[in-house]
Structures are given as C-alpha cells and as structure tokens.
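Contents: one structure, followed by commentary.
Missing here is one protein chain; the remaining ones are kept as they sit in the complex.
As written, the chain order gives the labels A and B, with residue 1 at the start of each chain.
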Amino acid sequence: MSILLNVENYKVYYRTLSGYIRAVDGVYLSVDKGKIIGVVGESGSGKSTLALSLVLPKPPMVIKGGRVIFDNSIDMLNLNTNERRKLLFTRISIIPQYSLDALPVIKKIRKLITDLARDKNIDVEELLNLFKERLKTVNLPDRVLDMYPIELSGGMRQRVVIAISTLLKPDLLIADEPTSALDVVTQRQVLELLTDLRDQGIIRSLIFITHDIAAVRQIADKIATMYAGKIVEIGDLESTITSPLHPYTSLLIKSVPSLEVSYRTKTLRGLGGIPPSLLNPPEGCRFHPRCPYVKPTCTREEPPLVKVGSSYVACWLYSKR
Amino acid sequence: MPLATYIFKRLIIYLIVFVVAVTIIWALIRFAPGDPALTSVLRAMIAPGVRYTPEQIEVFKQRAIEMLGLNLPLHEQYILFWRKLLIGDLGWSTYFTAPVTQKLNEIIVYDIILITPATITSWFLGNWLGSLAARKKVLDKVLIPIIYVLTATPYFLLGLLMAYIFGVVYGIFKPVITSTDIKMLFTNPSLDALVNFLKAYTLPFLSLVLVAMGGWASGMRTLMIYELESNYARYMESIGLSDRLIASYAFRYAINPQITGLGIQLGTVIIGGLALSGIFNYPGAGITLIYAINYRDVFLIQGIAIYYTLMVILANFIIDLVYILVDPRLRLGLVGV
Partner (left out) sequence: MSNLTKSIVWILIKRNYKFWTCLSIVLFIIMLALLGPYSTPYKPNDVVTPRLPPQSSHPFGTDNLGYDVFSASVYGLRVSLMVGFVAAVVATTVGVTLGLIAGLKGGIVDSIIDSITNILIAIPTVFIMIIVGTFYVTGAGAGTARELLNMIFIGTTIGLLMWHWTARAVRSQVIALKTSDYVAVSILSGNSSFKVLIKDILPNIASYILLVFVIQLANGLATSVTLEFLGIKASEWSLFARVMQWLQMGALIAHVWWAWLIPGALIVMLIASLYIIVLALDEVFNPRLRRI
C-alpha cells in the first residue's frame, strides 16, 4: 500500500502572548493512497491545526519541526508560497470547518468559478463543464451556477464548497469537521457523498477530521485518535472500534450512546475532567490526569508510539519501561 | 419597493431637510443679537463721512425696517422670506453692491470645478492607497503615519504649505490667484490661458485631494483588513488563489461603505473648499465668506449658507441616484429588505 502523506514528529505551535500553544506536538501519521483516515479527538486536541497547517500555515501558527512528505517526493515544510499555491486545489484540497461561510456572498457562483479558472490558468469553459458534472455528483441542480450564495441553504452551500474543492480531483482532500454543523439526516448525506467521491475516484485519499466518532465510523478505513496535540492510537476501523487499545479511545467509543440499548441496561461511561491546557500540558503522558489506568510511570514519562498488532498506540499499558 | 417610490421618498426627505436647514439659518440670522441685518442695511444707506441728526437716522431706520419687512408679524416675515427664496432672491450684498444670488451664481461655478474633480480623484486615490496599506504589511508601517498625518492636517494648513513651497520658494505655481486666471480658460481659451489656469488651479486642487485622500485611505485600510480576515478570504487562500484575486474580492466588499460615505463626506469637503479658497484667494465661497464676515455683510453670509446647503443636498441626491445604478440590489427593488 503506497503512502500518500507521511507525517513524522510534526510540531505546530501557536505563538501567543502567554507563550507557545502546542497544538500539534510530535504527531506521527500516514495516509495511504485511496484510503480514508479519520482523525478523532475532543475540541482543542489539535486536529484542525494539523489539517490547516498543511494548507495554510500563517502566523500566529508556526511550524516548529518534523517532516511531512507528500507523495514520497514533496517536502511540505519547505515549500515557498508559489509552490504551495500550485499544489493547493490541484493535488491537495480542503473542505473547511466554516464551509457555510466560505463562499463570497456578492458574486454569483459562476463568477467565482470563472475567476478561479483564470487565476489558475485553466480554460474557463472546461472548468465550468467540470463544475456542472461535479454538481451532479453532489446532487445539486445546474442552476446553482447562476445563483448567489445567500440564495442557497447551508447544506447546499457546503455541497458547493465540496464541489469546488474536488473539481480537479485532488490526491488528498482534507475535510475539517464537515458534519459538525448539520442535522443527522444531512450528516449521513454528506458522509455518503464523501464515500461516493472516493469510490468514483474523484478524491483519492481523505483525511476526515471530527470529534464525532459515530460519523467517522461510517466511512473511515483507518482511525487516528488525537489527544492534547499527540496521536495516541492509529488503527484500522474495525479493530479500533471493537477493541480499542488506548484508554482514551476506549472511553470515547463507550461515550457514544447506542440507540437500542436503554440507559437502565447499560450506563454511559463518560469521560471525566477537562482537556488539558496546550500551553502547559501535563508531565508524562498527557492523558494521565483523566486516565482510569494511570500508573506512576505515566506521570513522569511520555509513552512512545509502538506497534501492537496491526495498530499503533502510545500508552504505558503496552510499552515496557 | 418599486424604484420610483424609493426615489420619490428620498426626494421628500431631502426637501424636508432643506426646509429645516433653511429655517435654522434664517432663524439664526433673524434673531442674532444686535440685529445685524438692520445694521447692515442702515450702514449702506448712510453716506460715509456725513454727520446725521438722530431724527434723520430714525428715518433711515424706519425705511430699513420697511425694506426688510421687519415691521411685519413674525410668521409673515418667514413667509416673505420663502417667497423671495423661491424666486431666487437672496437679498442684496453690501460688500459687492449687487444681488446676492447673482454673485453666488458666479462663485458656485468656481467652487464646483474645484471641488468635484478633487472629490472624485481623492476618492479613487484614497481607496487605492488604503487597500495597498491593508495588503502589504511591510508598506503599512510607513503608510499609516503618512495617511493619518494627511487626514489630520486642516485643509488651510496644507494649502499654506503648498503655497509656500511651490508658490513662493519654487515659484512654479501661483500662491495668490485671481478670478481671471480661472475664467480665462473658458472665455478665451489658448495655450497660455491653460498654463495660467494650471498654475492657479493646481495647488488648491492638490491640497484638497491630499487631505481628503488621507480620510478615504484610513477608512479603506480598516475595511480591507477586516475583509481580508474573513472566511471567504481564508477559503480562497486555502484553495491556492492568488493574493491579487482575493484582494479584488475583498475590495468589492470593502468599497460599499465608501460609496455611501461620499455623500456624508461632502460637508467636510465643503469646509476644505472654503479654507483653500481663503488661502489662495481662489474666487470661491471661502474667500467671499472671509470678506463677508469681516464686512458683516449679512445677506451675503446668509445667501452662501442657503445656496451651498441646497447644493450639498442636491449633490447627495445625485449620489443616491448613482448608488442605485451601481448596486443591483437597489435596482431590483430589494431596498428595505
């Protein structure tokens, strides 16, 4: 299985008045070609930063180290603005968290696509036709082209953004919380759409970022769990869901209520405590203040990411000290 | 609401504004301490250097009172005032010894040819400059003091500076202008007249443009910075679009309040015009006012106030019409939505 994106010891901080916020603090990740990987975590775990830093690393965001290699050849951290611009939209694309707001309101969609084409030196007619095709895939009518974004509903706007971002069949699509602002029915539609796009070859690989483990379960091939700026577990979907290794992943899964089981039969195990400050993360394993299996080692040393079966996990339960 | 109704409504509003403004001006002058109108007319009647007996002065006074209609009850005076106004009679200027309206008709032309191009130029230049400062962070540091010093400079001061540097020290332009300099180009056009015109016109024009430009630039800068931080700008950047394209979108958003601002800014530009007219002796309302104030020529002062208020209101109305052309939402009747 060839690897599309390889992330090693990646560090992305935010420079603030009080110091560095260590949003991504030594992340290891790899995205296989043609696969969907879900990055799951609480709010403030750094998962959005992980995605955004690849696409738009702007101050106060600061890349502090690591290696990110795209398609075995491109060093993402040493790109200049022009090179990055060439990559964006053609090979790497993003569906932002604010996609309901992402379209400029004052221009008709057609104008946006036309400007897009001219700016990227693509034939305008070609791109418009491509866009019309894409509109079909996302289940929107052609006349959307001649409308203003304010005339569209939120869900429609998001689908327009998905259509635009996938126009040139990017190798890697990053979807940042695409289902968070939607109702359950629409959520499912979006998830199906994304899977469809992958199956039709319109997107090759997808990084799906969310806090909603139930959503990611529907489409991901692999799940990576992030906590306080670190990857704590990566594994394929089934094994992670049925037998999660890391206590955090396990608690996350257990905190999703299942429809058929009543509370009387099986109580929800919640996750106590609050996410740690990324300004001054806890010593040792960052999860230790909330972990039910905490040992003395956990409070002193950070566990390394080790292979356990077909998964990777960073937890002293699985490493020797 | 349909377009015609909208225009009609605006017209009514402006009419009301005009009536209120004129009433305030009339009242302020009518009730000013020392009865300046009466004094002014009296003075004009009295020949200089001649001694009059108190009885003779009393006669003059009665005549003046009758002329001004001050013996009428107040509301009739008000109506009389409006009747005169509607036929264009703004009274008699003691300074010019001519009807006020006649003088003002001449003066307004000079002011219009100075203020209108200056306003338009400064609007375009200012918006461009502000947008530039917003886009280029490096330039911004230098541009902020420049922009703010420009907008902070009172018009007459910049006029003084320009007159001194380019008029006196470098002698390229004329620090003092006569009305012939301006008039010549239109009555007797020739290359000489053109050169002379430019020598006279340029400095007041530049002063007006530079200060006004500062104002537009500071506003546009803030608006652009705000737009460049918006979600659509971020998205466009995330899909690798060029800074230039993103800036053009942001500009299109940011320019809207600047367009509405044009009407509002007119009041300020008038002040600039007045000040510069004073400094350069440019034959506009400014220098006329300065003489009128010195001479206590009541009707001239009142006349300028009323005339120019009317002009400003008219200009506001025209800008409203232009705005309708520019903004498709208004045309489509989405006003008030």
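The rule is simple: contacts are C-beta pairs under 8 Å (C-beta built on N, C-alpha and C of every residue); 3 or more make two chains touch, one makes a residue touch a chain.
Predicted model, so just to flag it, every value in this text is computed and none were measured.
**Q** Looking at the whole complex, which visible chains does the left-out chain touch?
**A** In the entire complex, chains touched by the missing one are A, B.
**Q** Touching the hidden chain in the complete assembly: which of B:42, B:198 or B:266 does that?
**A** B:266
**Q** Looking at B:11, B:74, B:120 or B:152, which residue reaches the missing chain?
**A** B:152
**Q** Give me the chain B residues in contact with the hidden chain, please.
**A** 13-14, 16-17, 20-21, 24-25, 28-29, 32-34, 36, 137, 140, 144-145, 148-149, 151-157, 160-161, 163-164, 167-169, 175, 218, 222, 225-226, 229, 263-264, 266-267, 270-271, 274-275, 278-279, 286, 289-290, 293-294, 296, 301-302, 304-305, 308-309, 312-313, 316
**Q** What does the interface between chain A and the hidden chain look like in terms of residue numbers?
**A** 17, 59-60
The rule we apply is simple: only the chains that are shown with their structure count from here on.
**Q** Rounded to a whole Å, what is the gap between the Cα centroids of chain A and chain B?
**A** Computed value for the inter-centroid distance: 57 Å.
**Q** Give the list of chain B residues in touch with chain A in this complex.
**A** 231-232, 234-242, 245, 249, 252-253
**Q** Could you please specify the touching residues of chain A with respect to chain B in the complex?
**A** 55-56, 84-90, 93-94, 96, 98-99, 101-107, 115-116, 119-120, 161, 164-165
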